[in-house]
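This is the structure, below, for whatever I ask next.
One protein chain omitted, others in place.
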Amino acid sequence: MTLDEITISRAIISDYMHTLLEYMEMDVAIVGGGPSGLVCSALIAEKGYKVGLIEKKLSIGGGMWGGGMMFPRIVVQSEAKRLLERFNITHSEFSPGYYTARSIEAVSKLTTAAVDAGVEFFNLTTVEDVMVKGDGRLSGLVINWQPVEATGLHVDPLTIRCRMIVDATGHDAVIAHYVSKKMGKPDIKGEGTMWADNAESAVVTHTKEVFPGLFVCGMAANAVSGGHRMGPVFGGMFLSGESAAVQILQQL
Amino acid sequence: MTLDEITISRAIISDYMHTLLEYMEMDVAIVGGGPSGLVCSALIAEKGYKVGLIEKKLSIGGGMWGGGMMFPRIVVQSEAKRLLERFNITHSEFSPGYYTARSIEAVSKLTTAAVDAGVEFFNLTTVEDVMVKGDGRLSGLVINWQPVEATGLHVDPLTIRCRMIVDATGHDAVIAHYVSKKMGKPDIKGEGTMWADNAESAVVTHTKEVFPGLFVCGMAANAVSGGHRMGPVFGGMFLSGESAAVQILQQL
Amino acid sequence: MTLDEITISRAIISDYMHTLLEYMEMDVAIVGGGPSGLVCSALIAEKGYKVGLIEKKLSIGGGMWGGGMMFPRIVVQSEAKRLLERFNITHSEFSPGYYTARSIEAVSKLTTAAVDAGVEFFNLTTVEDVMVKGDGRLSGLVINWQPVEATGLHVDPLTIRCRMIVDATGHDAVIAHYVSKKMGKPDIKGEGTMWADNAESAVVTHTKEVFPGLFVCGMAANAVSGGHRMGPVFGGMFLSGESAAVQILQQL
Amino acid sequence: MTLDEITISRAIISDYMHTLLEYMEMDVAIVGGGPSGLVCSALIAEKGYKVGLIEKKLSIGGGMWGGGMMFPRIVVQSEAKRLLERFNITHSEFSPGYYTARSIEAVSKLTTAAVDAGVEFFNLTTVEDVMVKGDGRLSGLVINWQPVEATGLHVDPLTIRCRMIVDATGHDAVIAHYVSKKMGKPDIKGEGTMWADNAESAVVTHTKEVFPGLFVCGMAANAVSGGHRMGPVFGGMFLSGESAAVQILQQL
Amino acid sequence: MTLDEITISRAIISDYMHTLLEYMEMDVAIVGGGPSGLVCSALIAEKGYKVGLIEKKLSIGGGMWGGGMMFPRIVVQSEAKRLLERFNITHSEFSPGYYTARSIEAVSKLTTAAVDAGVEFFNLTTVEDVMVKGDGRLSGLVINWQPVEATGLHVDPLTIRCRMIVDATGHDAVIAHYVSKKMGKPDIKGEGTMWADNAESAVVTHTKEVFPGLFVCGMAANAVSGGHRMGPVFGGMFLSGESAAVQILQQL
Amino acid sequence: MTLDEITISRAIISDYMHTLLEYMEMDVAIVGGGPSGLVCSALIAEKGYKVGLIEKKLSIGGGMWGGGMMFPRIVVQSEAKRLLERFNITHSEFSPGYYTARSIEAVSKLTTAAVDAGVEFFNLTTVEDVMVKGDGRLSGLVINWQPVEATGLHVDPLTIRCRMIVDATGHDAVIAHYVSKKMGKPDIKGEGTMWADNAESAVVTHTKEVFPGLFVCGMAANAVSGGHRMGPVFGGMFLSGESAAVQILQQL
Amino acid sequence: MTLDEITISRAIISDYMHTLLEYMEMDVAIVGGGPSGLVCSALIAEKGYKVGLIEKKLSIGGGMWGGGMMFPRIVVQSEAKRLLERFNITHSEFSPGYYTARSIEAVSKLTTAAVDAGVEFFNLTTVEDVMVKGDGRLSGLVINWQPVEATGLHVDPLTIRCRMIVDATGHDAVIAHYVSKKMGKPDIKGEGTMWADNAESAVVTHTKEVFPGLFVCGMAANAVSGGHRMGPVFGGMFLSGESAAVQILQQL
Partner (left out) sequence: MTLDEITISRAIISDYMHTLLEYMEMDVAIVGGGPSGLVCSALIAEKGYKVGLIEKKLSIGGGMWGGGMMFPRIVVQSEAKRLLERFNITHSEFSPGYYTARSIEAVSKLTTAAVDAGVEFFNLTTVEDVMVKGDGRLSGLVINWQPVEATGLHVDPLTIRCRMIVDATGHDAVIAHYVSKKMGKPDIKGEGTMWADNAESAVVTHTKEVFPGLFVCGMAANAVSGGHRMGPVFGGMFLSGESAAVQILQQL
């Protein structure tokens, strides 16, 4: 057959636009494509819900690509070993209870799992603001292209509607800050000092609904509730994503 | 157990350092983590050779993440359908012979395949120069951290040795340009106009050894040999990566 | 009625997408939304042809908004007075044969005329490359979002097909340069010194088909053929746009 | 006739300078050339008042050019359909009560209407400060060239005098902030969350005189009074501009 | 009396605009407000000719303000001592034949002399191009605001007509380069090494008409003719400016 | 004689160094080379005191070079006409009581007057901090090269000692802010709205010693005491500089 | 012998990595490689303790390289003359009690002394955060590569553990600010005005443990306790570094 450039263009536009129109309303929007967001999105989507993951960068994976100080390795402790296994991420024991894995493998396997579970990805997309109407519930996100924001162009955003929203944007807790600034709550305590052990258990405890319709997970959970930092150990991230998924599935 | 931050740090450094020392010499170095480089690296590594993939960005996947004009979809024609299937990438027929796939799934599945085949990844790493000694053969790469280059710091690079090198750096054909500038060949013709049909078949023909020890694949192959551009259709990329792998395996 | 944000989003996406898909193939693509491109596009579209105008900036109007040295006035000489009248642009005689008009009125009236004639606009869109296939005829454009280019993101473009293309990109003659670089012609002579009288007549003479499928008009015509500069006098621009339209209509 | 470059230069300088001198005093200064400012200016000027529109960018139209997320379409609801018709902007019904229009047509038609009503435009002009004298009334604006501000040059501004001033600068409510900072009022509440329905009605209610001599309209009205955001739906913008015009005409 | 802001604005606009209109045609345009340009302009203007000095920076004085390596002192040798005296610049003998002066005094006294001689200054003004018509003579300059150029705004320039033009733009020889690029001559040799003695005498020899209507003086003269550099010794600059004035006065 | 580059270098270094060493202690340091600082410095120095003027830019003259909106003209009202005459600045009456002058002439004549009165200039010099010892009196300035500050280099400053310091740094009132931040006073009220008439008289009233050893003049005086803005009318600036000089001379 | 590039690479990686692993735990971490940090580190390390010096720049030496205003000289008063002698830094008496030295010699001799005492250096390393666990004691630092921070890459840090930490980061008192922000103390008073005499004695008094596990020395000590500035006189810096060493040695 002969390749036709215009058919290629039409195939891409047509396929994507139908998805975009379809996802103007979804069950759960996950903001942030790092480890906790990926785990959370995969576990909800595999139950058949309509889940969209919104990521401002071109690539998915967040802060996991670079490992620790550009050495592309991560550590996971024994409590989360079962999730490494579930997502088929190769690991080896460094010392009792400490498992190392390759950061790039972890990213690609988690993304693959989310894709296979049915998650739809919206990369290069920023959240500019939130939609809260008279019922006082977070019910949507105001989105735009990231390059529009980066170049400072004056271009209006669009709005999507979601039953639940997960703030998995890491240290910045972007969605929680938007809500806090405009609605007066939740109170955002800010991240504490480095204390990995305390942080790893707290991050799961702090994973919860902090405003009607808004869950926080991963480092965003610790940032909202004043938990500690943890560095390149990712067990808590995985468990936090799982916990958010479990809580949301109970409400859906 | 109680998490110890210092054990986490040591686990990461220790694990990575052994890999880094080990990969100072390798069978094949693939430069560029886009679709052709990923396919090529996976097919060589699965035969048991020591393969390293060097990527300047933090993330792997190259130009495939963004689909066409930020609509995250790609097109693959029927000739390469078998590779979509081999790498387990979901696709649907848009019109006879044209298959669409999600760009993010394609990246994560190809990366996963390369990881599982045993490819070792070196991200945030730039190639500054090439090693050619008295035998006139490309036998190594001069590498540095990408953030060092980006900040203009005056820091010396290190050198790695490889039996074969694949330039999969896309339009820029970075390695071929280094070799051409310093050794007087290969002659680099530059990329032609958009002509998808011609480009897709040419890219496989142009995939070859262009200097002792240096293969080109993907758009780097067309850039060196004056082939045409093709846009967001990726069958030729996959087939070119496969062809480079086949040719290299014959020499190893 | 109650306003629904999601219906608003869907209305915009749906309306635009049908247009975008429809304009993957068009009769004439005008590149550049300055005065000559606007005039040319309006005169062709009013004959019922499918015409798209591609502009890299957010706004249409090119270099006419700022008048001369930020004094928002333009001058038009008597030869082109009839076009001022045709497009309903208020003007007053400064000295015999010299008419002044407001630059902002000129932009908005020309744009309105093009809109009413049926021209479809694609703003924030850059042309990255051209499509020339085996018949040696310029038959399409490779386009991308301007903010993608401005932020240096690695995102593939899409391709559109056109029967005729008009380079109305001004001094830079962008399309003519792409074609010249890859196909070896047309020869681009570069713009001459300021010499308004000579330039105004030459720009009409230089408005022609310079490569199969490619017309140049406005300052791009003078840049290709070595014509002179003219400054903030716009009669020649209008007449050149008209001439390109007449020539193209003869071929369609 | 032979074109003379110097006559062209003199025509532009002379024509503009007379206008500039004349507009050092005007009835109404509208700051911001987006949809509400354009509607407001057109409706006041057509009654014969001396109206100047000050815009910091080179082009007029504000945030309307880019539609929603660079898809150049806008939505207008049924309440404002009569204004689409008044300004001759083509529209089609997407679903009951929702009309789509082309953003570029909307800009050019509104600008054309303002021009034809007699509005004088001052583009590339920033407002640096306000003039409030002993009577505690906003009676003038301190202006400068935008490129002077953008390059950080130390160049003094000039002052213009106006009977009424309209802050149509959008989310930033620039003039209201200057007045608030120096005079202690009005209190500026800041913009609320996305809630299109509420926002569209509130923006008209919030359109009022917030300080002697200062009216706010468009998103600046919502920003001052704590109204909600609305996204790319423009009926409220048009109605707010109309309301400001009506109120001002009652005072003039 | 009571000060009126609007009268102040009108006074400035009106006074400047009359000058600007008047200087659209002048006898001699000096481009560059460094020492040679200032001397040249003062000596021509004091004979009653209409002289305009065009300077791209906000301030006049060029490279003389900073002395040598930010030590604000200059040196003048005995040959040019009479010009120090003529312009009333305080100096003291450092060693036989070498006089030191304060760079800031030198700038302010030379500018004062030019002002008093009747030179009109156009600061913040760049030259974008030159006007050469059918007689092959440089007869005008294409000018724009420097902040427009610095911000990359697309705004058309204006044109001024002059009987003679002096390129006093220093090392860059801006006007000579424009003419050379478009007219094929003069040939520009580029500046030689540092050799103060040779440079000081050569700069006077190289001060001449290098294209019909174009004189070069100061370091621009050495740059065109391949003369040497000289550093912070300014006798040659003064004498070159004087020589250009003498030659031009003979032709006027 | 033959010019010797090394003698030139030595002459500059030697001459400047003696001055620099000598001015480590001075009677009065004026910070800021705009109109009020220049007038003040000239009037004190002509009485025989050791006065240094410190300016961060390369050129002297501050905000006066650009006139109003880059039209290089200034206005002076009748009260200050005698200072125009004293400094020999050409002026013409625009309307009763309003005199226009050329901004470039004003700068060069005021600078010349200061030079001739014996003021020593230190350009490209920033003030980083202030010296206040146990007696609670401002007794010195901490200075550095402006390019060191601009490039963010970590280089220590030097200190100079002065009996009196004048803050003539304009709107920013740099020295008053340093003192206020570290010593708790003076209280800085910030500049008011534009109100030229009120501002012109207030600026003279506000010219005073605001902290032991620190005088403010020009716009810095209005910024400290909450006076109004005035725009490009300079009579108040001149009178304020004169007033500061008179008050300081009484204390010296 | 023949040089082998790969052995060179392996030698560097292997040698450094062993050191890096070893220094994940150390006795004392000094942050900041300026004069007080160098003195402090040398005096502790020579007692046999494991000391690491962390510096964000590529080079060691901090603000001492540039002397005063880029004149590469420093001054040391008589009280610290014995430390100049101890570190073998050439000096000469300028006036009684004031010794001048070359800044570059001072840096290289202090660094040499630290190296010879056994200090290990980690340059290009930033501290991102601190580790404080349940015992409320500062027990570690969270570090990253400086180029990672400079390029804004999202890459996780690593953590090191230390018995004592010295904040020798100068005016910014970086570590004290991290601790203060997250733990509520120490209270940071900020630096006072220039007052060299007072500052020089205060800096030694202010050198102390300000939080369990955290000492401050050099300008960081004055910044925390509200001491004065001193400029390019370094006796106090040396004595402060010595005092911190003495106090820490008492606790180790």
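The first chain written gets the first letter, and so on, giving A, B, C, D, E, F and G; residue counts start at 1 in each chain.
Just so we're on the same page, contacts are C-beta pairs under 8 Å (C-beta built on N, C-alpha and C of every residue); 3 or more make two chains touch, one makes a residue touch a chain.
Note that this is a predicted model, so its numbers are computed, not measured.
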| item | value |
| --- | --- |
| Chains on display which the left-out chain touches in the complete complex | B, E, F, G |
| Absent-chain contact - pick from G:73, G:154, G:171 or G:208 | G:73 |
| Selected from G:194, G:219 or G:239 as touching the chain missing from the view | G:194 |
| Residue among F:155, F:188 or F:217 touching the omitted chain | F:155 |
| Option touching the unshown chain, where F:5, F:55 or F:242 are the choices | F:5 |
| Positions on chain B contacted by the hidden chain, ascending | 129-134, 140, 142-145, 148, 153-159, 182-183 |
| Residue ranges of chain E at the interface with the undisplayed chain | 62-70, 192-198, 229, 231-232 |
| Touch residues of chain F, complete complex, unshown partner | 5-6, 8-10, 12-14, 17, 20-21, 24-25, 58, 124, 131, 140, 145, 147-148, 150-151, 153-155, 158-161 |
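One rule holds in what follows: only the chains that are shown with their structure count from here on.
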| item | value |
| --- | --- |
| Matching chain pair for B-G (criterion: over half of the contact pairs shared, by residue number), options D-E, C-D or D-F | D-E |
| Averaged-CA centre spacing for the pair chain D and chain A, given as whole angstrom | 40 |
| Residues of chain B whose C-beta touches two or more other chains | 5, 8-10, 12-14, 17, 58, 65-70, 124, 145, 147, 194, 196-197, 231-232 |
